[in-house]
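Data first, discussion second: the structure below is written as structure tokens.
This view holds just a subset of the chains, kept in their places.
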Amino acid sequence: MSHLHIPDGVLPGWLVMAGWILTALILAFSIYRTRSTELKRKVPLIGIISALMIVCMTIPIVPIAYHINLSVIAGIILGPAVAFISIFIVNLIIAMFGHGGITVVGLNTVVVGAEAFIGFYLFQLFLTIMGRDSIMWSSGLAAVIALIISTSILVGVVYLSRIDPETVIGIEGGHPTEVATETNIPSQLTKGINIKSFAKTILILLGIGWLLEGIITAFVIKYVSRVRPDLILPQRA
Amino acid sequence: MDVAIIDYYANHGTSFLHKAKALWKVVFTALVIASIILTNEFYMLLGIYITLVTIAVWTRLPVSRIITIAAYPAIFALIFAFAMWNGSWLKAGVIILKALTAALTMVLLIVTTPYPDVFNVLRPFLPRVIAEGLFVTYRSVFILLELTDELIKSLKVRGGLTRRKYIRNIRNFSSGIGLLLVKGFDYSEKFYGMMNVRGYSGRITTQGTKTSINRNDVLAIALGLLIFAITISTVIEKRFLEFGVYILACSAIALVISSIYQQFQN
Amino acid sequence: MEELVKVSNLKFKYTDGTELVFDGQEFIVNKGERVVILGPNGSGKSTLLSLLLGLLTSSEGYINVLGVNPAKDYEKIRERIGVLLQNVDLQIIAPKVSEDISFSPRNYGYKQEDIDELVDDILIKLEIEHLRDKVPHYMSGGEKAKVGMAGALVTKPELLILDEPFEHIDPTCRMELINLLNSVNKENGTAILLSTHDMNTVPLIADTVYLIAEGGKIVGKGTPKEIFSEIDKLSQCHVEPPILGSLFSELKKQGIDLDVSLTVEEAACAIASEIVSLKDKLGTA
């Protein structure tokens, strides 16, 4: 669990909608941009990378929720645009399998897509700075930083959910008082997410995940670069 | 998330839900999900959850397994609930129940409907790359699952996964993932090439033949509408919430009767 | 005779630098002919078939399949070709057997009734009606092979291209497939082009055998008997003659020169008649 799948019903409707719109826009742009570079030839790659992400989620490394994500690997191999398509596919499928929320596929895609995007550019940057031999360090570092940033985005999203007091977290409907009387929830307690404790919680929970994902990303990219270097380096063209 | 098991259930079930057409099951799912989004009432959500469990019993699949599969998002919901903790158990319960109920709805759909059928319904709304990507991904998942199985066997018999040697294990495991990626890519490329050789022009499965709606479809839609109607009425008219207890009781009774009946059948 | 496939001096280079050159002589498949390609691992059999299917593009040389260059215009001829690849798993596309078998005709835009009829026909012909509603990843290797074959045969193609169709398949099933291929060949005049390592099946399925050496060079062409009697060429290509071929050449070495026969029945007849005639002579003597 190097990254958090937002479940259904936690975030307010407007935020969920915003996630969908953003995802739709980025998808449209990605498809538009890649059309020129032979999108058709990419379909097998999209398929296999998406499948790999899904399959890796079925291999729990440490029991329960811990699994790796491979989003940065997707970014490095597919490039940010195509990786976004792939991540959307993954999120849609795992949502169907009850793994993340179906209503928040949009938001989840934005968050994980950001990992791929940031991972790709950081990897390229580190490679140019540190040279081609640093492929392990470059990819590993890129992964860790990308995950930290994407988690921050997630915290940000959750923070955003507090902004509109009318729709506080969407937990209570439009009539807080009535609800409160009905179900005996003291209304002063429904202030929504405590952003500090939320951030603390996930930072602690995810820290180990980042490290693990960083190490695995480094080894996998190293492996691929030795066996099929063509899958990694000419990507920038 | 055990893809193979889910796929097996979807393809080997015999219940009314398995027999209903994918389109109407998707409608059912959409209605239930909408209900879950609309209501914020603990008892309402619990009622829906119990109803869904009842339907799970009707699918004649291992219910506990289905519930376990659908319990995964609860872990994340727990984190959110913890972060939002303000002393209200009910509120935490609502957050977790929402995640659980939504997940169970999706899982009910997916254990009774082969995934390609579901995405065939969505297909008209998706760009071609995504539709094709979804499809190739589905096949690739099964190719990879088989490869993964063999890979893990190889790693084990060659000493690659040893108790208590964590660093070594991670390293070997990563090599394994790299191997899967490279091999898997070769395979998907061949698979995609073969699709084209066999004449692919955008029709992977048969278009849903326009047969009339059957009993199973009607039942699926009716269930969806029922849940939606009750939920929406409580959202619009808060007074209906007084009946919350009865709704809960009804769903619980339905569950008990169904379970006993199912037990009896076996 | 009409040439369905013609290849000469074809060159292909993989990204890692492996180069294959299919020269030495022309490679031809005639209408209704059953052609087998033999060659060691890595000689380029699969590569040649992929080139014919337009999956790879050659860099040099002449290639013609059903009148077109497959690298450019495969779409024009694909309805006339049935294909079964080395790894059947990768060619079963649709999620249900009946849907998979109807994949090609559906995509070619056939009418639904026609499709249904074609699918029914082929299911009956291959005796796999019980598999109609199965999901591919829950079938055994042999079943998959038959489904793959059904998908290849459903549009009644003129040319069938098969890459090692007998791998993974136990001997009983193999004989069924061979009989099936032969009957399709006879009834519909379908030309068959296949590659295999299993020398012992070659005499049962081949009119013409091509022998490919490492690197792609076509070093031999002939009927199974002709090819299998050129022991030195075979060993040059790391191809072992089928067991009965070896038996007869071993017998020849020991001074017993019988007509080479490559099926068990023929061979038994040849040997038996030799012995019986000797015994007869002994009796009369």
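Per-chain residue numbering starts at 1, and chain names A, B and C are given in the order in which the chains are listed.
Everything that follows uses one rule, which is that contacts are C-beta pairs under 8 Å (C-beta built on N, C-alpha and C of every residue); 3 or more make two chains touch, one makes a residue touch a chain.
Every value quoted in this text rests on a predicted model; they were computed, and no experiment measured them.
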Whole assembly, copy number of each distinct chain: A x1, B x1, C x2
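By our rule, only the chains that are shown with their structure count from here on.
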Closest chain to global C-alpha mean, per-chain Cα centroids: B
For chain B, which other chain has the most distant CA centre? C
Cα centroid separation between chain A and chain B, in whole Å? 20
Provide the C-alpha centroid distance between chain B and chain C, rounded to the nearest whole angstrom. 44
Chain A-facing residues of chain B, complex: 1-3, 6, 33, 36-37, 39-42, 69-70, 72-77, 79-80, 82-88, 90-91, 94-95, 98-99, 101-104, 106-107, 109-110, 115, 118, 127, 129-130, 132-141, 143-145, 148, 170-171, 173-175, 177-182, 184-185, 187-189, 191-192, 235, 238, 241
Touching residues on chain A, where the partner in the complex is chain B: 4-10, 13, 27, 31, 34, 39, 42-52, 54-59, 61, 64-65, 70, 73, 77, 85-86, 88-90, 92-103, 158, 169-173, 175, 178-179, 182-186, 189-195, 197-198, 201-202, 205, 212, 215-216, 218-224, 227-228, 231
State the interface residues of chain B toward chain C in the complex, per the touch definition above. 7-8, 11, 114, 116-117, 138-139, 142-143, 187, 190-191, 193-206, 209
